[in-house]
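With one protein chain withheld, the remaining protein chains of the complex are depicted in position.
Up next, chain A:
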């Protein structure tokens, strides 16, 4: 456990190993520690000591409380943790969701956050779960749960990705008037909580927490593509879905196509490379070098055992890693810049110590929050204006900002772009 407190140094030294381990699956006993660490929830918890406690002790806004209470007994009603009304599962869920509406009063509660929070609570204490939910909502899927519904944009992206990666399925969907918004809204917004077998879901979340923030919805889109392929990939499957309803029914029953076979599923997810207009990050030479410097395979997967305090076994014969790891996932995205960034900045940034970087990031986050508030105000005005048709599509082109390699920044920019994209799409 001491190793975990030294996570920072591990993170820098072994981010590659961490990613590979996340791909292999985080041991169940470590998820409670690892998920908050990976998504930055632990950091935020440290920075905001006692905040959750104080939110928790205050009453929430009644209108949100009503909606949340309505949802408590319908998240995983058959899971033992959520069986009884006053059991710690439902109570915890209420407290976490209520605290979020106090933490983000303008945003409030989105019903898709319910199952996400429930799965977090199955894996960790309430305070950690709360900060993970905050990180997911703010950093990983910004705008997903707010009334902006960036999901509209991602549904359009999914359509584009499907066209590139499984054209036959995409054509089938188009022919029958099936749009991703009709089947993937639940998948993406609930992070597959309601459509994957539990063990597979946990493995997908391992990947999501590890890769999700720097390339946003990439992991989610990859999973969605695999699911569509599982349901509609073969010609005879498509033949069995001769219309819109049949196709949608099939997609809704996607769980039948994912049996308890996490390994193959995760392998499939990581092998299907997805590159999307906003997510595409070029592979630099640097990344190639890093890949060659990897330690040999026997050391590579031992990180979590070390963290658990186990001694590495010595005379174990070397095994080939079961699956081929695609380049895009090996890459350490946190250090890679978006394509349109000036190269000069890279050097300067690279020299910064990780602490300094973190400090800057925090500062940036603070700034962003303020900007966000301003932006929200502006958007509200624009929302009003949008009703006039002639202003459509022109909104959200605020002043161009200085580009930095802070992933959070990139994310917020994507959000911004995405809104106008989604606008023009519908």
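Definition applied: contacts are C-beta pairs under 8 Å (C-beta built on N, C-alpha and C of every residue); 3 or more make two chains touch, one makes a residue touch a chain; residues count from 1.
To be clear about the criterion, contacts and distances are computed from a predicted model.
Among the names given as "Ras-related protein Rab", "Alkyl transferase", "VPS9 domain-containing protein" or "Exosome component 6", UniProt records the absent chain under the name "Ras-related protein Rab".
Per the touch definition above, the residue from A:101, A:123 or A:146 contacting the chain not shown is A:146. Taking the whole complex into account, chain A touches the unshown chain at residues 67, 70-71, 73-75, 77, 110-112, 114-115, 145-147, 149, 151-152, 177, 179, 181-183, 185-186, 189-190, 194, 244-245, 248-249, 252, 426.
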